[in-house]
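Selected chains from the complex are presented in situ; the others are not included.
Chain lettering (A and B) follows the sequence in which the chains are written, and residue indices restart at 1 in each chain.
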Amino acid sequence: MNREHAGKRLKTIEGHVRGIQRMVEDGAYCIDVIRQIQATQAALNKVSQMVLEEHMHSCVITAVRGEDAEERERVLAEIAEVYQAAMKV
Amino acid sequence: MNREHAGKRLKTIEGHVRGIQRMVEDGAYCIDVIRQIQATQAALNKVSQMVLEEHMHSCVITAVRGEDAEERERVLAEIAEVYQAAMKV
């Protein structure tokens, strides 16, 4: 299942963040620390995309097919909102 | 209308890009050039978001409500695709 898969990836990402903490404490070379942070960001991007895909195939389909125009509007506006935010992180 | 609005913004962005060319030719300070490029990127982000919003309210609604499961799948996959790409530019 998608959520289980996302959960496992987040477990791995948690380990990466702990690894970066150790690098910082142990005086690792700055550029190596930055590269590890960037790799972690890429891994978070992937989880973010997985969650969005699940959302599109569940809530978005339900809301778009439903009768509640306000709910539909809210759900579509949320997609546009996280899309815009995605371009800024 | 949304497309007209997006067209006007792109016209302005075209002017910005021409302005950056002049800055580069005239030997402007590098950091000022980079700041102008970043401002142009932010303006393009805004247009990208406007186009996505229009798309959500037209094609996505039509496809999700339609009977063609393959078409619906294609449209939802495209949103996930541009979302992922948005995190990389």
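Going forward, contacts are C-beta pairs under 8 Å (C-beta built on N, C-alpha and C of every residue); 3 or more make two chains touch, one makes a residue touch a chain.
Worth saying up front: this structure is predicted, and the values here are computed from it rather than measured.
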item	value
Oligomeric state of the whole complex, in copies, if 2 are shown	4
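Basically, only the chains that are shown with their structure count from here on.
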item	value
Centroid distance [mean C-alpha coordinates] between chain B and chain A, Å	21
Contact footprint of chain A on chain B as seen in their complex	45, 48-49, 52-53, 56-57, 60-61, 64-65, 72, 76, 79-80, 82-84, 86-89
